[in-house]
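Attaching a single structure in structure tokens format; questions to follow.
Removed: one protein chain of the complex. Kept in place: all other protein chains.
On to subunit A.
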């Protein structure tokens, strides 16, 4: 355990922000830290807390320091405060202050806007750990368990990163918000997490992989746009977080990919060509491809909702203020102010989904969501390659953005995954083919049996091609503490 009374902040908290000299942040962090440790300890079952996990720790931002691998007990993980190196003479990349020197201090005018964005981002970080807290009990392998914990501790570090900004730049309000980040709990009735999608439990490992692939990718896109912030400390923080986020995407993509791989292998071994021969496939203890499509439909559409309304004045304000940019803002060749540009978004006209032009400034959310969809399509293509390689006639697809939405113009309307309006009856009938049913959930649950032998994998998932840190196949990624 950390020695809470004598925490040496410069060694136990890797940082490149001169923490030991920063009286203000130190004082705030000293008050916040015990609450964080309590939060962590109450979260994940104790036997995992006491286990030695082969984790990567970032101790500095240079290539040598950002990935140090070693065994560590999670409560002793060294959560750091690391910002990407300062870019000299950086300017505000968008909006009405375009081209002015980036802010090193919070501009009073935008204090509340900035604080809100940081709090929302910060709220998602611990939320996902809470959602995943029991997954280790059903880990399909020590390798996967280690990946889960790696994602968890890094989400914890992302929380630290946001708390650092709140402590450093937002005074008393910031400290209160930092405390509230620990007070809210995923799924709590008293004080739930801010965004709906973060209050759903992650019930099984396929959900976890889908979550890290689709929902973490929303997080990635938000970080990408905050990395373009004119408030330099936020930009630098997010840029460093993105390096870790890439690993979370990797866990998601390979997790789903390995599940598909295993299904295809087992189908082939047993001479099944029809991917819709669900009963037989399930009889063999693997997850049928149509169910994977349904899970994909669910997680993709939930994640789309996280982008908010199609036309948003909040997003327009944040962009215009220079607080939040677009994906790869610097690579876009326009005036970065968008005072008179337009952008094409989906809208609902006479009950049909149609595309129309709206002022680009108000379509900032949609543009980011479109970028997200493009980004998400890449992995889907690679999954299809696996299926193709096995000679199975099945293609995974991202559903139309009108399908299964709770937010925006298409919210709660009967669109099918192709984006076609259907009747209520057709919708009811189609639903079990489009989204996971309770029975599907039961089936997946039945597969969730732990597999804690080094080098062994649950039947429904294939082993990875390469180990973490190039470790051999039988490497013991987690030395379980079995008290």
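Keep this in mind: a contact is a pair of C-beta atoms (placed from the backbone, for glycine too) under 8 Å apart; a residue touches a chain by one contact, two chains touch by 3 or more; residues count from 1.
Just so it is clear, contacts and distances are computed from a predicted model.
Name of the non-displayed chain as stated in its UniProt record, restricted to "Dibenzothiophene desulfurase", "NAD-reducing hydrogenase subunit HoxE", "2,3-epoxybenzoyl-CoA dihydrolase" or "ABC transporter ATP-binding protein": "2,3-epoxybenzoyl-CoA dihydrolase".
Only one of the listed residues, A:107, A:203, A:441 or A:455, touches the absent chain: A:107.
Considering A:39, A:169 or A:198, the position touching the chain not shown turns out to be A:169 (whole complex).
Contact between subunit A and the unshown chain involves residues 23-24, 27-28, 105-109, 111-112, 169, 171-172.
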